[in-house]
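What you see is the complex with one protein chain gone and the rest in place.
The first chain written gets the first letter, and so on, giving A, B and C; residue counts start at 1 in each chain.
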Amino acid sequence: MGVMTYGGAALEALRQAMAADPTVWCVGEDLGRGGVFGQYKGLREEFGPDRVSDAPISEAAIMAAAFGAAMVGTRPVVEMRFADFALCATDELINQIAKARFMFGGQSRAPMVIRKPMGMWRSSAAQHSQSLESWYAHIPGLVVAVPSTAQDNFSMMKAAIEADDPVVYLEHKNIWANEGEVDQAAPYQWGTARVRLKGGDVTIVSWSDCANRAEQAGRTLAAEGIGAEVIDLRSLWPWDRTAVIESAARTGRLLVAHESVAVGGFGAEVVATVVQEADLKARPRRIGAPRALIPYAPNLEDQLRVTADMIADAARELCA
Amino acid sequence: MGVMTYGGAALEALRQAMAADPTVWCVGEDLGRGGVFGQYKGLREEFGPDRVSDAPISEAAIMAAAFGAAMVGTRPVVEMRFADFALCATDELINQIAKARFMFGGQSRAPMVIRKPMGMWRSSAAQHSQSLESWYAHIPGLVVAVPSTAQDNFSMMKAAIEADDPVVYLEHKNIWANEGEVDQAAPYQWGTARVRLKGGDVTIVSWSDCANRAEQAGRTLAAEGIGAEVIDLRSLWPWDRTAVIESAARTGRLLVAHESVAVGGFGAEVVATVVQEADLKARPRRIGAPRALIPYAPNLEDQLRVTADMIADAARELCA
Amino acid sequence: MTQPNYDRTRGLALLTMMERIRAFERQAELAATRDQLVLGAIHLSIGQEACAAGIIAALRRDDLLLSTHRGHGHTLAKGADPTAMMEELLGRAGGCCGGKGGSMHIADFGVGMLGANGVVSANIPIGAGAAHGIKLLGDDRIVVDIFGDGAINRGPFLEGLNWAAVFGLPVLFVCEDNEWSATTRTSDMTAGEGAAARAKSFGIRTEVVDGNDVEAVADIARDLVAAIRRDRQPAFLHARTFRQGGHTYFDPATYRAKEEAAARIASDDPIARQREILLGAGVAEADLDRIASDAWAEMEAALAAAAAAPFPEDGSVFADVQDIGSPELEAY
Partner (left out) sequence: MTQPNYDRTRGLALLTMMERIRAFERQAELAATRDQLVLGAIHLSIGQEACAAGIIAALRRDDLLLSTHRGHGHTLAKGADPTAMMEELLGRAGGCCGGKGGSMHIADFGVGMLGANGVVSANIPIGAGAAHGIKLLGDDRIVVDIFGDGAINRGPFLEGLNWAAVFGLPVLFVCEDNEWSATTRTSDMTAGEGAAARAKSFGIRTEVVDGNDVEAVADIARDLVAAIRRDRQPAFLHARTFRQGGHTYFDPATYRAKEEAAARIASDDPIARQREILLGAGVAEADLDRIASDAWAEMEAALAAAAAAPFPEDGSVFADVQDIGSPELEAY
């Protein structure tokens, strides 16, 4: 146990994996200097430039080359810098990496971790702020990780590197410095949610940084006597249908909150799945961003933010 | 009025728009010879090579160059050949085209029609068969068209070319030859569904070719005395929330069917929206493809197909 | 007039491989047109056999190969079993991809063939990446990465070549230039002097070869492969050939004058040219004919076997999607 930051926890997991397995390597722009958010700090010094590889500004080639190297038996960790730039490598991820094993009849694997820092972060504007986790959840062949705490960014990074599937690994840019206790021995199982708070009145489902806001809302509600069960999905594929359905069936009320655009967001999947499997006491609710683009001005950016207050308000309405 | 094919109707709408407006032009690979599915047949002869432009195999440049040309006042119709290849131009569509007007504070427009023939079609396998309409519905700035009939492929193509927004125009590859009556004067309003069949027992929502299968299912059900209201959304953004909510509230039963992968599909959005606004008699249902990749072998391909029988079966279960 | 020290054994082997490829392609075409056993598109390499045969003759079995939608010839040359290949085209369980990939995704990892690709140009940086993996693993294999003339107009061409040169990777890029990009003349859509000029701008050793002269292809490929294996640096080969048929088997190629193709076929068919060379080297015509008829018989048998082979089990559609998370959700 020990306190780590969200960013530092993933760095430590990566460091340990690289020390344990010589086929693990990282590639991306500026990694030699530690990466834009320091996620690779010190790794070049420890493992050398071949295993902590700089790259040309060529997201498509970073993705494709890492895939080629994965097919021959290495285990690349791919850095996309901002999730938005990963769109420059969409054919590579969707048409190649996600499909290769299947379309070649099981002859190949793509054990890759594809890191795409996402989310709103201090006036980064429309091309540096997106959250597209629902896209990846829709694509067969991909695993989708959305860790929200230092503990999970340690255990899930470890699991992602160990996985033989391509893992789209979405860290939230706003919480690199968040601190938390990390038990390095804690097991992680894909598709298991973490119950952040227990409660009997309303089930609040969330992930990524929004799960932190949901927990905060849950604490506020608890102080008011409303028992919110706050579930952090942690991975969107696979996702913990069982935990969510069981909880929603028990509380009879479901609220899903995420930072990304509500229309076509993964919240819709959660709601649609639950209502197919359980009867609720109240109509379920989703909170997400309006279908608007992310602006630069701080006050405008705030218009699109999903806050703990909004989550608490919606939960209160649901329980009213 | 007159009979047209689904493919021919869009061709005629495009021809008329080009004749009426000299700023409308088309660009894509092999267009000079009519396009891979004949969607541009005869246009080069009529309008010349500048306005029916071949292109290098450069989807990213086709998209970006058309966007640049749109910013200076032309109205490009962009051909992506197979929706899958459009993934080579994802940054261009999502980070550039969808965002430009907003991030430049309203200074620019991107009046573009981006044609992406989609869907399963005779053993085209994993890289030539995808349906990713839910992706585009999730992206602010984009209009998403999913026409299913000759009439709609005429009226919606016309409306798409007239629109000042970028329209992702998803035709289904399997139905180019489907015939239907086309009233060229029929008005089309974005975000209005077409009620294919009226009925009081169950609401079936669908779009694209799957709407044809849903209608077929509805006819079968009608013969059995089950009144299915079959709603063809026609566009996914905007989409006809009002019609769907009203119908589902009336029938009390909701089934959504689409060809694309169910997990994270737009069917989830429809279900989640309805249950937030209406109380149903039965738990709603979605039918979509499993989260599996599209195979080559015909019998395997059939495993992923959503058929009229499946839709009818689900509707019967819902009404039981 | 063949050189005095002409290597007949190699010459015959090259012809044999070309005949086998052509016979495979003709049988595949029959499977599609006569037998209606192929539903998806297939892209034939008739007229381009010298590239496959000549280049891949220079490789070891453990070397790696990546190819395009027009990849049957390359796959066969790398050593894949024609029956398994034909089964793949027919979507059968015994196909080299279990019937899941079909013609455009044909692959046989057992012989180092890491897949045909349905997305033009996509295999270029993936191949560079396979070479990157080899470099990290530290062995002495090399990669051959084949693509068409149309592929040089997509970004992955630039990104893949730059990558290979920057990291010093053992990969031979081959532009198999058949002059056509589907129904468009590639030259109409390509600026500058094309593939070789672009490759040189990355500082990569670049050679141009008559891609219908299988001996010339084999010679230059041998040199380039040896240099790559020794120096661990990329190289580039621009092989000029000609697509004798349509883009797909069902494309009648009405957009080009029939005479154009006919003249090229008559004057510049790689198999006919190699037969001439071998006749000049004293090989009996009957021996050459036997090579052709053996190849034909082999591929006829491959098609017959494939046509009789079972389709995949329905449930296999859920296999090999991924380990984590079930692709099959009962709910839908």
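Keep this in mind: a contact is a pair of C-beta atoms (placed from the backbone, for glycine too) under 8 Å apart; a residue touches a chain by one contact, two chains touch by 3 or more.
The structure presented is a predicted model; accordingly, all values stated were derived computationally and were not measured.
Participant: Any idea which chains on screen the missing one touches?
Facilitator: The omitted chain makes contact with A, B, C across the full complex.
Participant: Could you tell me which of B:9, B:80 or B:100 touches the chain that is not displayed?
Facilitator: B:100
Participant: Among B:12, B:91, B:152 or B:171, which one touches the chain that has been omitted from the display?
Facilitator: In the full complex, the listed residue that touches the missing chain is B:91.
Participant: Among B:165, B:179 or B:246, single out the residue that touches the unshown chain.
Facilitator: B:165
Participant: In the complete assembly, which of A:4, A:26, A:52 or A:88 touches the absent chain?
Facilitator: Reading the full complex, the residue touching the unseen chain is A:88.
Participant: Determine which one of B:35, B:119 or B:140 touches the chain that has been left out.
Facilitator: That would be B:140, which touches the missing chain.
Participant: What residue numbers in chain C mark contact with the hidden partner chain?
Facilitator: On the side of chain C, residues 153-159, 161-162, 164-166, 188-193, 197-198, 200-204 touch the unshown chain.
Participant: Which parts of chain B face the unshown chain closely enough to count as touching?
Facilitator: Contact residues on chain B toward the absent chain are 23, 25, 50-51, 53, 56, 58, 60-61, 64-74, 91-92, 95-96, 100-108, 140-143, 163-165, 190-191, 237-238, 273, 276-277.
Participant: For review purposes, identify every residue of chain A that touches the missing chain, sorted by number.
Facilitator: Those residues of chain A that touch the unshown chain are 29-30, 32-33, 36, 54-60, 84-85, 88, 122-128, 262-263, 286-293, 295-300, 303-304.
One rule holds for everything that comes next: only the chains that are shown with their structure count from here on.
Participant: Testing understanding: with touching defined as stated, what is the shape of the graph linking the protein chains, line, ring, star, complete or other?
Facilitator: Drawn as a graph, the chains make a fully connected set, so complete.
Participant: In whole angstrom, what separates the CA-based centres of chain A and chain B?
Facilitator: 30
Participant: If you average the CA atoms of chain B and of chain C, how many Å lie between those two points?
Facilitator: Averaging C-alpha atoms per chain gives centres 36 Å apart.
Participant: For chain C, write out the residues touching at least two other chains, lowest number first.
Facilitator: 95, 97, 99-101, 105, 117-119, 155, 321, 325, 327, 331
Participant: Any chance you could list the residues of chain A touching two or more other chains?
Facilitator: 91, 95, 102-103, 140-141, 237, 273, 276-277
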